[in-house]
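Complex shown without one protein chain; remaining protein chains in place.
Chain lettering (A, B and C) follows the sequence in which the chains are written, and residue indices restart at 1 in each chain.
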Amino acid sequence: MKHNALRSFFICGLILIGMALFPLFTNNFIIRFGTDILMFAIMASAWNIIGGYTGYASFGNVVFFGIGAYTTAVLMEKAGFGFALAYASSGLLAAVFAILVGLPVLRLRGHYFAIATLGVAEAMKALVQNLEITEGNSGIYLPMLDMSVRGQYYFFFYMMLATLVACLLTTYILLNAKFGYSLIAIREDEDAANSVGINTTYAKTMAFSLSALFTGFAGSIYAYQQAFIKPEPAFTVHTTVKMIVMAVFGGMGKLFGPLLGAFSIEVISEILSDHFLVAHALFFGTIVILAIVFTPKGIMDIITERKLNVSYFLENIRKHRV
Amino acid sequence: MLAQIVINGILKGGLYALMAMGMSLIWGVMDIINIAHGSFIMLGAFTTYWLFTLLGIDPFVSLIFSISILFVIGYGIQKYLINLIIRASAFITLILAFGIEIFINNAALVAWTADVRKVKVAYGASNFSLGDWVTIPTVRLLAFMLVIVIGTIFFFILNRTDLGRSIRSTAQDLDAAQLVGVDVARTYALTFGLGVGAAGAAGTLWSILFPISPMMGGILTLKSFVVVIIGGLGSMLGPILGGLTLGVAEAMGSTWFGSTYENLISFTILVLVLILRPKGILGGAD
Amino acid sequence: MAILQANRISKHFDGLVAVNKVSFVLNPGEILGLIGPNGAGKTTVVNMIAGVYPPTEGEIHFKGKPIHGLKPYRIGRMGIARTFQVVKPFPGMTVKENVAVGAMFGARGKRRSAKEAMEKAEEVLEFVGLADQKDRRADQLGVAFRKRLEMAKALAMSPDVVLFDEVMAGLNFGEIDQAVQMIQKIRHSGITILVIEHVMRAIKNLCDRVFVLHHGEKIADGPVEEVLNDENVIKAYLGKRFKELTH
Partner (left out) sequence: MLLGIKELDAGYGDVQVLWGLNLKVEEKQIVALVGSNGAGKSTLLKVISGLMRPYRGQILFRGEDITRTPPKEIVRKGIVHVPEGRRLFPQMTVEENLVMGAFRRRKDKDIRPELARVYELFPRLKERRLQKAGSLSGGEQQMCAIARGLMSDPRLLIIDEMSLGLAPVIVDDLVEILKEINSRGTAILLVEQDVQLALSNSHYGYVVATGRLVMEGPSEELLQSKEIKEAYLGM
């Protein structure tokens, strides 16, 4: 046990150092690509807190991304805030919004929760499209980061990396505390969790809010990096779906599952779009379909179970077909 | 003025109802949230478009084709794909449906480009007046009547045929249905076929009234969600009531607030209904 | 003074009366039985005490304080633990984790760290005889073990009162006798118990008093022997086969 924990800790450290040093040895294009992967890794890991550990499949997490992005844009452009303060406010505002929305919406279960969160995200997008302060569909320009081009690439990469590490570390610490047990108990059986003394409303709302916090941070960095945001990409349902697919593909309810999922899916789609200019999304759809049919538990499961053979895939089908 | 708005809303609401009927059937029977629903509507629309453009087949006639083609597609997808993982968590089927959506949309994009197209029928612009203030576009009225016909057929299939009985029994208790001799795998495939067939019909009617493009499906899926939720799962009346409510609410909202508020209104209704009456306006409270 | 007291509690579902003006008291240290045919409202009574839903009318007092209308977790933390008729383990957790969750959030949960809760779990698992199963996943247990796990989760909450909802259904006679002994041991540790059972063998060997629900109303209440020989109870619930068997 001790030995194992030490080894995992060591491996994590190595990976972290590897990730931190990697931009120093590569070109801007690759750094930018790495930044994108990190952004999705944050969102998928944050989604994992509410969707993977608590069992509430939020289909509206993009709303926190959008809120984070717009908070940064409005605060920096209209109120003259510096990025640091805008960044902090973005996460906090998303977290507060999650509490307000979560209190009524987290009373719903299963599909109904999924659709309600989807509705919240779409309603928010429609609202932002109509508000004056967000400049509707024409979007907002942000002040540019005053740095050399290379420096900018470094800045956004390391911001994303730091946010991801904070997200994973928070998740790890909470999971080993009583709070983590309460989330998993809710996922496994909410009524039983309530009856053994878990304040389920509180626990769910906190999980939702934490998930929002980190997603909001990601949105904030994204907005500053793009220097211009509009409602459509900032609130698009496809971002939500992407984070879920990444979390599921990598392994829901596992600490590093979403990170692994984000990495593999981004790399796969990048390779595909290099080779098939027009049809890459078609192949991407095919991969999602095949992955879900053959490995519904995600690649983390294959790695931890060490069962990479045909019968593993067939067993998955045998278990779930009619 | 008000009467005209309400009538516009009802006519569009009928189409919403038809869209939601298929989604509600699939959801209710198999607990699948078919994210690809809008993509099937899109395929129905393009079936009609090509039959009209290439062969000159009247859109209303092509209804038969779009329903049958989409039925076959739906049957095949359920039988050879979704049935493989149907007993995994509902969440997994949701993502599978998402994969199907990406696939269909992008296949359509590759085949037909992102161009927006229109089915231009000669009688497209004709309309007639009712009283002094209300004008009714003929095509919309015709489409609305077809929705009623298709809905009635649906109702008949579900309640009066063996297929309907096997669908309902499977929805209520999978194992028990197997034990009385229902072929569940086939029933699932037929259910998905029917639901997707209804989406095809909705696509045909949509293409007569509005412009179409390969990416049109996303928002239609969302609208179908709204309608299913407003009406509540589990009865044929649900989608109809939900569709009409949404249609009228949107018509009123866009008249009074401007058409950019249309989506805000639909999704606010969706969230409110879910929070206040999670079983839909037909279902009981709580 | 009664530790738990229900005063004319009723529950209506959509106009259907599931429980009608039922009163009972649970005295400290006793084992009270609740019997009656399916659909008589037994589980509804448990659910009202445990806070799953509030009574439509009537009051429930625990140690003199009103608890009707409180959320289940509040009631759990005050010292009332319950089991579920259809057992509700946390299927993906190990047996030990299941029980530890009870220890973490139950009556003494505030004062226990996650680590102390694990120690408490070990202790409880030893008590109910599940110690050698502690590292198995809960969904891999057989029925008898699941029932025991359900009891262990409740006990780990350090409750003053436990509501056992059919913890013996589906057990064979040997297992029932073990469960009876365990419940007696629990009582001797100072916990007051309400048992809901169909298993007459257990009721007879276990309960000080028993009360009978039929169509949501209380039709008998008293010492076990007396109630089981009551004409009304035999007619409504027990039937003639039972009478032949016991006499």
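We adopt the following convention: a contact is a pair of C-beta atoms (placed from the backbone, for glycine too) under 8 Å apart; a residue touches a chain by one contact, two chains touch by 3 or more.
Everything quoted here is computed from the prediction, not taken from an experiment.
Asks: Kindly name the visible chains that come into contact with the excluded chain.
Replies: Even though it is not drawn, that chain still touches B, C.
Asks: Which residue, C:Gly15, C:Gly64 or C:Gly174, contacts the hidden chain when the whole complex is considered?
Replies: Considering the complete complex, C:Gly174 is the one touching the chain left out.
Asks: Extract the touching residues of chain B with respect to the undisplayed chain.
Replies: 162, 165-166, 168-169, 172-173, 175-183, 234
Asks: Just the residue numbers, please: which parts of chain C touch the chain that's not shown?
Replies: 36-39, 142-144, 169-177, 198, 201, 235-242, 245
Please note the rule applied: only the chains that are shown with their structure count from here on.
Asks: What is the set of chains touching both chain A and chain C?
Replies: Per touch definition, common to chain A and chain C: zero chains.
Asks: Please give the pair of chains with the highest number of C-beta contact pairs.
Replies: After counting contacts between each pair of chains, the winner is A-B.
Asks: Measuring centre to centre, with centres taken as mean CA positions, what chain is farthest from chain A?
Replies: That would be chain C.
Asks: Hey, which chain is the most central one here, using CA centres?
Replies: A
Asks: Rounded to a whole Å, what is the gap between the Cα centroids of chain A and chain C?
Replies: 43
Asks: Hey, how far is the Cα centre of chain A from the one of chain B, in Å?
Replies: Whole-Å distance between the two chain centres: 31.
Asks: What is the distance, in whole Å, between the centres of chain B and chain C, each centre taken as the mean of its C-alpha atoms?
Replies: Taking the mean C-alpha position of each chain, the two centres sit 48 Å apart.
Asks: In their shared complex, at which residues does chain C touch chain A?
Replies: Counting only chain C, the residues touching chain A are 50, 52, 71-73, 76-77, 81-82, 84, 88-93, 97, 100-102, 104-107, 109, 113-114, 117, 153, 157.
Asks: Using the touch definition up top, name the residues of chain A that touch chain B in the complex.
Replies: Those in contact with chain B are residues 57, 104-105, 107-108, 110-112, 114-116, 118-120, 122-123, 125-127, 129-130, 136, 237, 241, 244-245, 248, 278-279, 281-282, 284-289, 292-293, 296, 316-317, 319-322.
Asks: Show me the residue ranges of chain B that touch chain A in the complex, using the header's touch definition.
Replies: It comes out as residues 27, 31, 33, 35, 81, 83-92, 94-96, 98-107, 109-110, 174, 184-185, 188, 218, 222, 225-226, 229, 260-261, 263-264, 267-268, 270-271, 274-275, 278.
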